[in-house]
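Here's a structure for you.
One protein chain is absent from this view; the other protein chains keep their places.
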């Protein structure tokens, strides 16, 4: 299988500039690693990550995928290459977690929390940006329950997050 | 509309006897309030709550509904009156949260956490059994993000949980 | 397992009085058989079937369940006893087909067609009201593909439909 790894980036749709900067850095690092990016396709962390990804893309074939809750692709941010409007409402959070080979979280409220909880339940490697606040900061270094022994990993920069995931991808 | 309120009970599928006792008490209190009960339809907290519900039912028309992740109703516990096998896998957690008029959580790991996060995001009244451990204990009294000002409520007994919900149902 | 069989009734949300009468008859027959009724929870065929069910109920414990596409239970018709707003949009058609032990269709357009196709794919017994027009009339007696040898059954009355299902339930 030569498919590129695809990393889900999750976080709030409304963010401060500082948090957007962290998400942008995460998107760039995913691009530089040669991976694809997956997200909820919306604004805030999602938009900033997609923008960073678009600007640091190494290969034309790298894509940012947006898995939208809406019926309509027009809700995707402008840096989403492939929009998947699911029409599933918030149940799309389960699809975001399921479809990523790993998850990186930036800040985040209850929507992000559901995605982190799913990623944990689905045995996905998880890295949170430990300095970004919200549920990312709160869950850094923790085990969400006793089904796994590997804690939620924490990174300070996008490149550190990518390096942590690179290890879990066994390369 | 004369439909009975329906309360979602969430919690882990594998539990200690102490936690099962709390879930049983919760199920009884929902029954005594004259409501319907909704859950994931499985074992552990779900089974204990359904059993308490079945044994304290006031009306023949009160039902325990199990929203299952599986394709097959046979995974429902024996106290589920109406089994809804969704075939959706863990995305059914979104349906459990959406379909309840309110949520009561007992203990719980990452699966329960995703359901609590959803219930918060969906503006549902939430009561956790504060002494049951797990994510219920951890989230008692908290706001999961700033979209709501009403914290996660905490109760020590099933009847206290029901009384808290009765207030939110505006009676 | 002593759970009542649950039969999914599908059909269009906008119908003529003649078609509503057929759906009403189907709902009555499900009630008289002692089963539960499942439907999409909306208007037209769904409302008429739920009304027939409500008026012919044999046991207080028999319920009409509405699996709604919407986020909100208020879209359920007034004869739905248990409303399950899924928030899944049209993907709820898959849940309607999956959760029924069998399906009865009355007339129907493309939404009903997706439910019939799913029920076939999921190996559920299917009865269509052969004189009701729409996709029900068109698929009566047919095999939708070669994965099953038992054709879509056709009935002229609700009691005939119930009798056909009774046989498939092995009683």
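As written, the chain order gives the labels A, B and C, with residue 1 at the start of each chain.
We take it that a contact is a pair of C-beta atoms (placed from the backbone, for glycine too) under 8 Å apart; a residue touches a chain by one contact, two chains touch by 3 or more.
Owing to the predicted nature of the structure, the values given are computational and were not obtained by experimental measurement.
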Taking the complete complex into account, tell me which visible chains touch the one left out.
A, B, C
Answer key for B:87, B:130 or B:158 versus the chain not shown reads B:87
Which of these touches the unseen chain: C:5, C:41 or C:89?
C:89
Footprint left on chain B by the chain that the document does not show
71, 86-91
Provide the residue numbers of chain A that touch the chain removed from this figure.
1, 3-4, 6, 36, 59-61, 63, 65, 67, 71, 73-74, 76, 78, 80-88, 94-95, 98-99, 101, 122
For chain C, which residues touch the unseen chain?
12, 88-91, 93-95, 98, 109-111, 113-114, 117-118, 120-122, 134, 144-147
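Please note the rule applied: only the chains that are shown with their structure count from here on.
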Interface composition of copies chain A and chain C: same or different, split at half
same
Rounded Å distance between chain A and chain B, as computed from the means of their C-alpha atoms
29
Length of the line joining the C-alpha centres of chain A and chain C, rounded to whole Å:
41
Find every residue in chain A that makes contact with two or more other chains and list them.
88-91
